[in-house]
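Note that one protein chain of the assembly has been removed; the remaining protein chains are unaltered in position.
== chain A ==
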Amino acid sequence: MLLIYCPYCEEERSELEFRHGGDAHIARPTNIADVTDEAFEEYFFLRDNPKGLIFERWRHIHGCGRFFNAARDTVSDKFYLTYKAGEPKPVIPGVSPATEKTVETYEATEGTAK
């Protein structure tokens, strides 16, 4: 079982309190009704499914209830770090290239809500 650090509660809690929320930093097109089938497929279905570093969403469903993001290794299952929703995709030294531009999600707008 994973031990997950909730960046809002600021403590490690067991995985049982959390719900995995799929890949992080995927922006929903604002004009969803107008995008092409290819663009919708890319946004909705296609995933990198990486062996190694992954950026993913978690929700502390049996705790504070908040969504946050995590960087984790999918081979060792080790967390590099977790960070609040809306924060930019972090660079993991020695692992991730700092090339991709940060994608902000809708959570950015509710990042500081209490």
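The rule is short, and it goes like this: a contact is a pair of C-beta atoms (placed from the backbone, for glycine too) under 8 Å apart; a residue touches a chain by one contact, two chains touch by 3 or more; residues count from 1.
The criterion applied here is as follows: contacts and distances are computed from a predicted model.
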Checklist outcome for this item: From "Aldehyde dehydrogenase", "ABC transporter permease", "Sarcosine oxidase subunit beta" or "BlaI/MecI/CopY family transcriptional regulator", the UniProt protein name for the chain not displayed is "Sarcosine oxidase subunit beta"
Checklist outcome for this item: Hidden partner sits against chain A at residues 1-2, 15-16, 19-20, 22, 37-38, 40-42, 44-51, 54, 56, 72, 74-77
